[in-house]
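One chain of protein is taken out of this complex; the other chains stay put.
When the chains are written out, they are named A, B and C in that same order, and each has its own residue count from 1.
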Amino acid sequence: MTKIGFIGLGTMGGPMSANLLRAGFDVIGFDVVPAALERLAGEGGTAAVSAAQAAAEADVVITMLPDHPQVEAVALGDGGVLDSAKPGTLYADMSSIRPATSRRLAEAGAERGIRVLDAPVSGGEKGAVDGVLSIMVGGSEEDFAAAAPVFAPLGSTVVHVGPAGAGQTVKAANQLVVGGTYALVAEAIVLLEASGLDAGSGLDVLAGGLAGSRVLELKRTSMVAREFAPGFRIDLHHKDMGIVADAARDAGVALPVGGLVAALIAAARAQGYGQLDHSALLRVAENLSGAGGGAA
Amino acid sequence: MTKIGFIGLGTMGGPMSANLLRAGFDVIGFDVVPAALERLAGEGGTAAVSAAQAAAEADVVITMLPDHPQVEAVALGDGGVLDSAKPGTLYADMSSIRPATSRRLAEAGAERGIRVLDAPVSGGEKGAVDGVLSIMVGGSEEDFAAAAPVFAPLGSTVVHVGPAGAGQTVKAANQLVVGGTYALVAEAIVLLEASGLDAGSGLDVLAGGLAGSRVLELKRTSMVAREFAPGFRIDLHHKDMGIVADAARDAGVALPVGGLVAALIAAARAQGYGQLDHSALLRVAENLSGAGGGAA
Amino acid sequence: MTKIGFIGLGTMGGPMSANLLRAGFDVIGFDVVPAALERLAGEGGTAAVSAAQAAAEADVVITMLPDHPQVEAVALGDGGVLDSAKPGTLYADMSSIRPATSRRLAEAGAERGIRVLDAPVSGGEKGAVDGVLSIMVGGSEEDFAAAAPVFAPLGSTVVHVGPAGAGQTVKAANQLVVGGTYALVAEAIVLLEASGLDAGSGLDVLAGGLAGSRVLELKRTSMVAREFAPGFRIDLHHKDMGIVADAARDAGVALPVGGLVAALIAAARAQGYGQLDHSALLRVAENLSGAGGGAA
Partner (left out) sequence: MTKIGFIGLGTMGGPMSANLLRAGFDVIGFDVVPAALERLAGEGGTAAVSAAQAAAEADVVITMLPDHPQVEAVALGDGGVLDSAKPGTLYADMSSIRPATSRRLAEAGAERGIRVLDAPVSGGEKGAVDGVLSIMVGGSEEDFAAAAPVFAPLGSTVVHVGPAGAGQTVKAANQLVVGGTYALVAEAIVLLEASGLDAGSGLDVLAGGLAGSRVLELKRTSMVAREFAPGFRIDLHHKDMGIVADAARDAGVALPVGGLVAALIAAARAQGYGQLDHSALLRVAENLSGAGGGAA
């Protein structure tokens, strides 16, 4: 039976590892938070004493970490995944990080005979719990095929989008479009309300036509009601817009709308909305127009 | 039987008047282009010699004109609709113009006993031909109800969104979101392609998740293939972004993303893409990054 | 002796007409505010009963009005300047309005033998009082030469910048650059302060190098001290950014930075800073980053 070393058992990694256990995989996990390890053990997994142990004893290693410095430390550091895993091990980093780091990881893995995939996800905590994440995978066709059974209990959409780093690039493009759509809907609400209209009725019309989007479908009611419980937090989307910027810089392209949306998300964080859902971008739009009392 | 005076028998007004005839209404129409009048007559309508005649002999007047100067001339000018229509006439201006002009029209109508609605549409020429436009109506509840039978053969979605001018404001919000969505998808494509990926596969993933939108659903294949046959032309969207700017100024709000999108659409026009579909905003995004040969 | 008809005796026109009187010109003035007429009379001018009288009795007509609707009414309306002035009269509109209206005015004047110049100014109330305005003049070389003696007591820099409308276009370009420079300095201050530095010292360095500007020279101390007494009010700059947008649209160009700066100035107005100096754009920048308590 395939043994999975799962490093990073937090908000996302916790339920993901549970889904792997339920699907019948052996899971040996590691996290710096003891409670996460206890929970894993309670669910039938094995708590490792280090990332190195989890990597060394597994056939497939998965990391699910906050950002690239953590991935660099855990994967590339002394006693890290690449140092510890057996040659031939399949290693899927499912963290959302910048594409350049994923490519570097893949190169470093290749030198050691480790087969690396980047496999960031979208769908949030709920998607992780329900096992219905979208998984965007970069790497070789062969390694993707080998990893497919492991991804199956985690996501409902699992797509091989290109070579190493491609998963991260597609994830970046996704976050660019999602963030921008929130910014547009926010400006539409501000315009409608400041014009004295019922924003809900106006958005109903938009949702039914060419302006329609998943964001309008799922979030227009809560946005108009100013309900911003996450969902996906501004702080995380702020991190992701940094990845978009890095990806654009690496690719040598200019993304003016992306840059402006990143500034507005940074503003949301600076204004204290970091822990709210990313739809709270509406607060930035309305504060800008004084509607939220920005000027007292 | 209700007699409709239809002024402006062009790309949109032509098929709309035909649909009204097919639905059994009497239509007396006017246009400055003789061929449009001949076509109307051939379809069973009556060609008027002037806008004044069309307005004077009708129970319901509709105008479908390019922009606010034409509406001001035809509706408010000497011998215009308000001068010529009988008191009690219902008058729906279905042009897309700035909300302030629609409100002024409604006030001027009220002084003369003419019941004015603003009723801009979305859905383009195809929607007009098929009678499946979205119609956003501003005005009184009572006048909206009275106009409903006339709108029925023209649109599949007919919504009363508020008082005078509200139809235009919702239309403006719609165009803001649609234009912005094209800009975002364009930047996503530029990022994906410059990163060496197949944009089509990447957008497939986006379309299936929170980044999904009607624009992605309908246009991602043609955009990646650089097929930009209209559809809805850049020139018209450029006009509409001017309406968004006017509406924002009147409402006293700041729309930074809207302003940037307007600049990009203006660039599309300046670069010679005015007659292409608005999805040609992709050309601006790729020229900006040199991908389209912008810098030789 | 040259007799000047001066219409619009407000914040700018008042001191300008006084300077013309001091320079020895006869001035017959008109304003809708009686106190302005009394002040003119007290300074040795003649109060006209109407704009028509002021225009009819003068050799040179000057209008100094808030915006294009007032100019259109006073110049083009029944009994307006063009109706009333003698053929051959020189007419300088010194209001800041959109170039297209100035061009229309020049054409309408030409049909009646009135020689029209557009001659907007910069320098504010203080420049008007001190007679040191910058005057940007559009029109024929010959008419510019004829008007030079009249402009002399009003401005220290009087430049003929091109044909009809050119004065307005240069004024628009000026306001674009000034507004944008404030926005940049504001963002620099926000960055320096949020980084824990003394913004004053930092800006001293910037002022001495390639980042140096008149804005930094004159306003950096007051900006850092949050002293925003006008000067030139946000409300007026907001109006002027509308002129920039109109000029760009007429010229068929895309000005993305200009569009964003316009949105930020609109935000300043929406946040309640309309009566403050335009350097109060700093408030928008700091509210955006939560530094001004935007998010409570």
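Convention: contacts are C-beta pairs under 8 Å (C-beta built on N, C-alpha and C of every residue); 3 or more make two chains touch, one makes a residue touch a chain.
The structure displayed is predicted, hence computed values, not measured ones.
Participant: One chain is left out of this view; which of C:Ala56, C:Ala247, C:Ala268 or C:Leu282 touches it in the full complex?
Facilitator: C:Ala247
Participant: Just to verify: which one of C:Ala108, C:Val129, C:Ala152 or C:Val257 makes contact with the chain not shown?
Facilitator: Missing-chain contact among the listed residues: C:Val257.
Participant: For a quick check of understanding: of C:Ala172, C:Val224, C:Met241 or C:Leu282, which residue touches the chain that isn't displayed?
Facilitator: C:Ala172
Participant: State which residues belonging to chain C touch the missing partner chain.
Facilitator: Touching the missing chain: residues 99, 122-123, 134, 136, 157, 159, 161-163, 165-166, 169-170, 172-174, 176-178, 180-181, 183-185, 187-188, 190-192, 194-198, 201-202, 204-206, 208-215, 218, 244, 247-248, 250-258, 260-261, 264, 285, 288-289, 291.
Participant: Can you list where chain A touches the absent chain?
Facilitator: Residues in contact with the chain left out: 242, 245, 248-249, 252-256, 258-260, 262-264, 266-267, 269-270.
Participant: For review purposes, identify every residue of chain B that touches the missing chain, sorted by number.
Facilitator: Residue positions of chain B that touch the missing chain: 256, 260, 266-267, 270-273, 283-284, 287-296.
Keep this in mind: only the chains that are shown with their structure count from here on.
Participant: Does excluding chain B break the complex into separate pieces, and if so which chains end up together?
Facilitator: one piece
Participant: So, what's the distance in Å between the C-alpha centres of chain B and chain A?
Facilitator: Between these chains, centre-to-centre, one finds 38 Å.
Participant: Between chain A and chain C, what is the separation of their C-alpha centroids in Å?
Facilitator: Distance between chain centres: 51 Å.
Participant: In chain A, what residues contact two or more other chains?
Facilitator: 256, 260, 288-289, 291
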